[in-house]
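Removed from the display is one protein chain of the complex; every other protein chain stays in position.
Entry: chain A
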Amino acid sequence: MPACSANCGKNAILKRPKTGDALCKECFFEAFENEIHFTITRAKLFTPGSTVAVAASGGKDSTVLAYVLKLLNEKYGYNLKLVLLSIDEGITGYRDDSLETVKQNRDDYEMPLKIMSYKDLYGWTMDEIVAEVGRKNNCTFCGVFRRQALDRGAMLLKVNYLATGHNADDIAETVLMNILRGDLARLNRCTSIITDSGDGIPRVKPLKYTYEKEIVMYAYFRKLVYFSTECIFAPNAYRGHARVLLKDLEKVDPAVIMNIIQSGESLCVNETANMPTLMTCERCGYGSSQKICKACTLLEGLNRGLPRLGIGKSSKVKKLIEQDDLKRSAAGCCKSKNKSDCGNCACNKNEIKRDLSKAVEELKI
């Protein structure tokens, strides 16, 4: 077995994908933690005295993120207050177990935990959504809803930052995916270490340059408890293709991951490219590239019984809604008459559920 590249005299236990160095356990821990510290300080990621919500799924990335942030906060005196924020999508047999792991994190790392559910925020669980839309586009719903759920949760907790566990492999995968889709707006911003969704809470990615392999090895050697599963609905997710491609490339040369991230960072989108402008959703007030944000469109589709409404081109949405309004008007539904009088359909109920003030009350922060 080779000796540690740091010349400490111990045997190496890991070959670093980024550098090719062979390190012993102690030198690996130090290098791993120091690099994250360096990423945080170089980007001036956190203002001292602020509160940071760690988006916690119970998986490897968020578990390692919570552990390392706590460790660095104490070691380097960041003076941060750390809290855990979890989203319960309402997927029976999947999230139930991982939320138990998050509760374990809460106890182990002594951080307060807030769990927000899709049911509270949107009136629908993922189980109910899948029953409605089938398994082809369900990941669209889940992804769009989760993003906003985290924003809403962060706002309710009145935190200054939302930290997510996106690692180097995730970012490289996203760059590839945005190229494959020709999504220039996302390609332009997906490598940012800090993103601000309108006047929302800044999202930060402290593990942006950390390889997935090292995260898993770190968790293994530190004996951190995390939950891993495959989402029972996930096999249809598009992201999987980009992932397989990236993992195959990484096997040939692990540097491709860092190279893709660097390419994404230095990339400058041509001025003539058609870029959407960021505005606020007329309905919920969150940042959006359309008048009505994706989450509200998807939700309206669900509530109208037109689950495919938000899938595909946004230009078709208006037409579909007009057609549906005409139908409802003929049937005497509230969508075209006085809302409060309506007893014919479920649309009233679900709109109330989406009211943020109600969510605050329900959650009792």
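FYI, a contact is a pair of C-beta atoms (placed from the backbone, for glycine too) under 8 Å apart; a residue touches a chain by one contact, two chains touch by 3 or more; residues count from 1.
By definition in this document, contacts and distances are computed from a predicted model.
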**Request:** Write down which listed name, "Ubiquitin-related modifier 1 homolog", "Vacuolar protein sorting-associated protein 26", "5'-3' exoribonuclease" or "Probable ATP-dependent RNA helicase DHX34", is the UniProt protein name of the chain that is not shown.
**Result:** "Ubiquitin-related modifier 1 homolog"
**Complete:** Missing-chain contact among A:14, A:163 or A:261 belongs to A:14
**Request:** With the full complex in mind, choose from A:1, A:268 or A:330 the residue touching the hidden chain.
**Result:** A:1
**Which of A:212, A:300 or A:324 contacts the chain that the document leaves out** = A:212
**Message:** Considering the whole complex, not just the chains shown, which residues of chain A touch the missing one?
**Reply:** 1-2, 11-15, 22, 57-63, 98, 101, 169, 212-213, 215-217, 220-221, 226-231, 234, 243, 247-248, 250-251
